[in-house]
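For reference, the structure is listed below as structure tokens.
Only one protein chain is missing from this complex, and each of the others stays in its spot.
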Amino acid sequence: MNTATETFYEVMRRQGITRRSFIKYCSLTAAALGLGPSFVPKIAHAMETKPRTPVIWVHGLECTCCSESFIRSAHPLVKDVVLSMISLDYDDTLMASAGHQAEAALEDTIERYRGNYILAVEGNPPLNEDGMYCIVGGKPFVEQLRHAAKDAKAIISWGACASFGCVQAAKPNPTRATPVHKVITDKPIIKVPGCPPIAEVMTGVITYMLTFDRLPELDRTGRPKMFYSQRIHDKCYRRPHFDAGQFVEAWDDEGARRGYCLYKVGCKGPTTYNACSTVRWNEGVSFPIQSGHGCIGCSEDGFWDKGGFYDRLENIQAFGIEGNADQIGGYAAAGVTGAVALHAAVSALKRAQHKPETDTSGKEDA
Amino acid sequence: MVATPNGFDLDNTGRRVVVDPVTRIEGHMRCEVNLDENNVIRNAVSTGTMWRGLEVILKGRDPRDAWAFTERICGVCTGTHALTSVRAVEDALGIEIPENANSIRNIMQLNLQVHDHIVHFYHLHALDWVNPINALKADPKATSELQQAVSPSHPMSSPGYFRDVQNRLKNFVESGQLGLFKNGYWSNPAYRLPPEADLMATTHYLEALDLQKEVVKIHTIFGGKNPHPNWLVGGVPCPINMDGVGSVGAINMERLNLVSSIVDLCETFVRNVYLPDLIAIGGFYKSWLYGGGLSGSAVMAYGDIPENANNFDPAQMHLPSGAIIDGDLSQVHEVDVRDPEQIQEFVPHSWYSYADESVGLHPWDGVTEPKFALGPNTKGTKTNIQALDEAAKYSWIKAPRWRGHAMEVGPLARYVVGYASGHEDIKDQVDRLLTTMDLPVSALFSTLGRTAARALEAEYCARLQRHFFDKLVANIRNGDSSTANVEKWDPSSWPSEAKGVGISEAPRGALGHWIRVKDGRIENYQCVVPTTWNGSPRDNEGNIGAFEAALMNTPMERAEEPVEILRTLHSFDPCLACSTH
Partner (left out) sequence: MNVHAKQPALHDAAPIAPLGTADGGRGGGIGRKVTSIYVYQAPVRIWHWVNALAILVLAVTGYLIGSPPTSIGGEASDHYLFGYIRFAHFAAGYVLAVGFAGRIYWAFVGNHHARQLFTLPVWSKRWWGEVAFELRWYLFLERQPKKYEGHNPLAQLAMFCFVTLGLSFMIVTGFALYAEGQQAGGWADVAFGWVIPLVGGSMTLHTLHHLGMWWIVIFMIIHIYVAIREDIMSRQSIVSTMISGHRTFKDDDPD
């Protein structure tokens, strides 16, 4: 993983490309851009000395919100990331070329930078219908994903879609949308969950990799510890109200206006690992809880199917019966109590019938 | 040669050109056209190439959660589905929201319009008109002069500023790693700007990138984050507390000041940069007036931005509503989204199945059952399509129709409807633009017109943000700080069966969500989305959709470089995640 110091030229040489064809590539680049031959040595010089890490950013089933979030990054500014830190060689949402030329750009990067580019995945591949719920270039997206993953140095799974499946994988997951790590199993994968993730968390992960030339330390589920090792709840500024027992009981009530804890209106902060209560959103302007709505747990695996967003207790579906833990447990306990009462009544009746056999007189020692 | 009922002559005998992926859009899309011997498009096929099944996933869930699911239909028009969803649920359950909630929702929706339009113009559309490589040839002094001429009050206009940007661009290009500009069509003669205009526009590409992240902070204040802010059935989740205990954590003076400053920022940027750029760039493309499609004959809007809470009467909404058909601008028809005869979705050319595909279904009775199948004349295989057979099913987008007509929706549709129905602000804006650019009204019905209407709308919406900000403040001053109505929050207060519809004008056009609620759960949920209208495939009568219509009869400079196709498709700002959901 010392490739950030390896120049483009070195990479090409390592792959057996001669100096001659390297210069030829530089002049082709210049020509393609309509630039004169005077640019050729400049391009050659740049590529010999300061390469930017190529990034291929592919899109599966998604809402493109992760891209939208990415471009909100304030530090670093996204223009600086794209112009000076990485080389975003393929990203169908933003790239100039389309169709065959776009596909050629992808192939070119894979070809030239084998083992040295980062693959960023937004969204996920559907596997039902031979993958044709998401088609790119006439073929299933999952093929493009596998193809681009094969020679990647590492993979970043952007957002809840790539990391966990997200909304299209919510029950009954009609397309069998599948998170990246279940399709690609032989590459290091960094999950950056959230729906979407915070912009500065996204650029933070990338710049960490460029600056320290290594993958960030990951937790048990593959998320960078630096942003995902604590819950929203652990750093929530409403926590004193939680501990005090001061809760918003209904929307826009006195407690809501005073900023009480949102636990009782369904806040999932206690079960959600993310950086929102510290990094916050859009340059620290706010985060969901600060603006009065509970956390819906958007960085957690399967958060769409963990009960309503306004309930503390999760809905449990079993055998077609639906309820939360207290309903199910309460009914069960009531049923058992009823059975016990019935049993006690029958016991008393039986005992009355067979008095002699169950005589207990004087046998207790206290 | 086939003549469609909506007036286009399709000829699929010429050379077939395929563009897949169509880039600089949201989501996945494919486009195929046939060119005649003069490289003029004579047949167009637009295909939505993704489907996630949100309508299926929503069944059986809590209607109060639906906004969060539908919001994830799209992160680009983030929030608009959520707004439409809470409106649908409120309509079904008879919930009235407080006045403040209406103002806040309107500010958020308008803010989205401004943001989405700016990002679309600079980051998705501009490269169809602007050649950043050509900008390297510009004289920064000439650019500075151009800038000062088109927008005297924009402060960032010195030659030094443009030189810095140009140097940065030069370094970037000379690095040989072209990133997003790689394999662009930079030598195609379709690009017509002089270098100084290219440099100015490229500079604004970067300025707009910095700016857009500021614009959305209004969503962050009221909804906690952007993308995907939070919403609430019955109002908005953010409480207002101006000077009581705990106001420091609620919508207070500091928050309102921040909102106000962003409203200013939006207005300033649109006035000083966006509109002048549109006029400057448009000026060089005045003779390229292709891509009108359905815009002159069949357009539709539902209306949005209600002045008063809970009142969706067209007369008191700030964005216009109505339908124009058969090119008759003298008549604006009323659109009734509840009428089973008006809005219907057809699937004979879509990858879905109905029990009877010869009829359309009103969304309240809508069915979403995927069925992927390729026609007999498809070239290639199931998992490697070379060319589609448009006589059969060929898209994941359904075909919505209004009284049987394929309709165009979006900023241009809104502006045409608004203009035709005498909307004063809209008329004034349009007339001023046409005068400035010295163009006839008919020039509106084009790719360029679509792009221009979007810019005008950004200006109008930026201004309306101020209106609702002032209204919010006045209402608070009058002692009303309520933001949510919780009377019917508890499902036990709901009828056992109910149905409702929510409408809005999303950045890309008319959006509707139809819901049926049964025993506290969603029984059926159907979305008919702007790009479903615009990107629709053919219907059972053979009408082509707005994308396909707009591509027709456009000449291409080079058959293998789809600049013109991209240009026209982009003028709709296609959102495929939206269209298929």
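Think of it as A and B in the order they're written, each chain with its own count starting at 1.
What we mean here is this: a residue touches a chain if its C-beta (ideal position, glycine included) is under 8 Å from a C-beta of that chain, and two chains touch if they have at least 3 such contacts.
Computed from a prediction, not measured in an experiment: that's the story for all the values here.
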Visible chains in contact with the missing one: A
Among A:Asn124, A:Thr207 or A:Thr272, residue touching the chain not depicted: A:Thr272
Given A:Tyr25, A:Phe39 or A:Tyr260, the one touching the chain that is not displayed: A:Tyr260
Those residues of chain A which, in the complete complex, touch the missing chain: 219-221, 225, 229-231, 234, 240-249, 255, 260, 263-264, 268, 270-273, 297, 300-303, 306-307, 312-314, 316, 324-326, 328-330, 332-333, 336-337, 340, 343-344, 346-347, 350-351, 354, 357-360, 363-366
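Keep in mind that, in the parts below, only the chains that are shown with their structure count from here on.
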Of all residues in chain B, those that touch chain A in their complex: 18-28, 30, 49-54, 56-57, 62, 64-65, 68-69, 72-76, 78, 119, 123-124, 127, 133-134, 136, 168, 171-187, 206, 209-210, 212-213, 216-217, 219-230, 232, 234-241, 244-250, 258, 370, 372, 380, 382-386, 396, 481-484, 486, 489, 560-562, 566, 577
Chain B-touching residues of chain A, taken from the complex the two chains share: 8, 25-26, 29, 32-35, 39, 42-44, 46-47, 50-52, 54, 59, 61-69, 71-74, 77-79, 82-83, 86-89, 91-105, 108, 126, 129-141, 143, 166-168, 170-175, 177, 195-196, 199, 237-238, 250-252, 256-259, 276, 281-283, 285-293, 296, 298, 304, 308-310
